[in-house]
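Shown here: the complex without one of its protein chains, the others still in place.
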Amino acid sequence: MENKEKILEVENLCVSFHTYAGEVKAVRNVNFHVNRGETLAFVGESGCGKTATSKAIMRLWNPPFVEIKDCSSMKYNGEEIMDMDKKRLQALRGNEISMIFQDPMTSLNPTMTVGKQIMEGLMLHRHLNKEEARKEALNMLRMVKIPDPEKNLDAYPHQLSGGMRQRVMIAIALACEPSILIADEPTTALDVTIQAQILDLLSNLKKEMNTAIILVTHDLGVIANFADRVQVMYAGQIVERGTTQEIFTEAKHPYTWALLSSVPALAKENKQELYALKGTPPDLLLPLNHCPFAARCEYCMQICKEQNPMETELTGTHKVSCWLQHPDAPKVESFYDRRKK
Amino acid sequence: MQTIPKDKFTIVGVEPDSADIIARPPINYWKDAWRRFKQNKIAVIALIVLLLLVFMCIFAPIFSPYEYETIDKEARNVGPCAAHWFGTDKLGRDMFTRVWIGGRVSIIIGIAGALISMTVGCIYGGIAAYFGGIVDNIMMRIVEVLIAVPYLIVVILMSVVLEDSNIGTLLLAMTITGWCGTARFVRSEMLRIKNEEYTLAAQLLGVSPWKIVTRHFIPNTMGIIIVNITFSIPGYIFSEAFLSYMGLGIQPPGTSWGALASAAQSQFTFYPYLLFFPVLMIALTMLCFTLIGDGLRDALDPKARK
Partner (left out) sequence: MGEYLVEAKNLCKYFQVDRHHTLKAVDGVNIAIRKGETLGLVGESGCGKTTCGRTLLRLYEATSGEILFDGKDISKLHGKELMQFKHRAQMVFQDPYSSLDPRMTIGEIIAEGMDVHVKLSGKERQQRIAELLAAVGLTEQFASRFAHELSGGQRQRVGIARALAVDPDFIVCDEPISALDVSIQAQIVNLLIRLQRERGLTYLFISHDLSMVKHISDRVGVMYLGSMVEMASSKEIFSHPKHPYTQALMAAIPEVDFDGEGKKTIERLQGEVPSPINPPAGCRFAARCKYATDICRQEMPKLVELEPDHFVACHHCDVCGK
């Protein structure tokens, strides 16, 4: 597992939004990598920078309102994405890295048939002619298990249900067999039973095509069942990362504890007090030179309000940014562990 | 790595309520809108120019040594000079005074026209939206019929029927169908608010329909209505100029920018300044209102707030 090929390496990624009120630093010095064929999940609350990060990978942000800072480095297969020109980026997007969004209705063109939209990418990137592309599109629809694919190839998006549209989106995204698929809240707009279907489909396709998936979500349940590695984001920073197993059983950051214990487990007694964080995440307009979670953290120490903690490596995969890991810090038993007993 | 004193590692925990305090200062809707309007430099300049124009319209004729209808046979067709800043016309009337007197008429017609059609349109559209169903259906069909009648024919008929043309008849002629567009737009805006959850909440709380209209519907459409008024003023100024130009507007010795331009056009190759000044004023005023409207739209749009 250790020596897997790194397909994407992101270093020191900084993304800022320029608003009338000032510069909002949405992503702050984020480092991570993605291995071939694995599922990496970003989890966090709205505004924590998970979508900003994933869009930055495809360079989908446009200056001047959004700026990817020059200090950032993103290497796809060793090639620097920040240095790519327009033409190379075009080839990268859709062909090597592709993306599916939360709302399949707004990301599909309502005036084009589903088939045409799938064929578009195939003709552009794989240089197929019309007939080959149509055949391939039909295969794609079959692969994402759309019933009656011959008929639905000529359907317009509004004729399909939400789950079907998301399947079409997946078909479009996977048409050119990309090596990375970024899925930004792919199931949030869907019902539970449909969500389960889509997740099953994604994990089967992942195995078949050996595609790496970057999954952006706020739903811990989805992650537990679907991801290999998890990165927990808070206020534009990665506060904890590890394998799914490590995050769910040996979490070390108080924010991760809070996230895990604010979801009621089905096996628990009803109407007990859920663990609830106080307050709201910090305003990202602020510079935040200390731990961003300090104001809401039950274990906050004086040092947390003064300096940002370094990332501590616990195992080869499990890393956490928290002052509690400092040798001088008191040993605490988390409320999450207490709860489990 | 630097050493950190040990006493920094004692748990202090969360200060009670510290996290739930709003950091940003409170800001009122209109104050916020004004703040954002001020950021739009062009709109602010337009506002200043417009205020200057209005100021001149009010005070320039009072302090001018000439009366606008006094004929001076000695000084006919004088070009702009120290005595007559904008020159005189073929009857020797001082153009400087006449331009500002004409401006009074033009601006009053513009603002009054927009206000009248907006008021009628708001009431009509508001009633249609609030009652909905068959009432809405009938009222909107009437509007569609009215919109289908050619505007110019209505105005010409009106001025023929009402015989003499003064500000009142001109306004009546222009607004008699002018409110229809507003009514449609106000209706759609109110229908949107009718479906907002806060309207449902007010209904559930037993708030009376009258109060729902005055406390929820009107304040929430106000911003958009103001923007609409600002944008429709140039239309009315232009309509008035156009009608006067066609000879259907203000009759001499009364005047307006349109009437001045109309009178000047026959001799415009010899005395271009007679046409230049009224046309410049029309253009300036219209441009100012449009730019201000633009600024207001950006400032009042609830979607642009953060």
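Note that the chains take the letters A and B in the order they are written out, and that residue 1 is the start of every chain.
Just so we're on the same page, contacts are C-beta pairs under 8 Å (C-beta built on N, C-alpha and C of every residue); 3 or more make two chains touch, one makes a residue touch a chain.
Note that the structure is a prediction, hence the values are computed from the model and not measured.
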Candidates A:V144, A:I182 or A:L259 - the one touching the absent chain:
A:L259
Looking at the whole complex, which of A:F32, A:W61, A:Y156 or A:F248 touches the chain that is not displayed?
A:F248
What residue numbers in chain B mark contact with the hidden partner chain?
17, 20-22, 24, 26-29, 196-198, 200-208, 215-216, 219-220, 222, 302, 305-306
What residue numbers in chain A mark contact with the hidden partner chain?
45-46, 161, 163-164, 191-197, 199-200, 203, 218-222, 224-226, 244-245, 248-249, 258-260, 262-268, 270-278, 280
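By our rule, only the chains that are shown with their structure count from here on.
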Rounded to the nearest Å, the gap between Cα centres of chain A and chain B is 48
Quick check on the complex: what are the chain A residues that touch chain B?
19-21, 278-280, 283, 295-303, 306-307, 310, 323, 326, 328-330, 332
Which positions of chain B touch chain A when the two form their complex?
1, 4, 6-14, 17-20, 23-24, 36, 39, 306
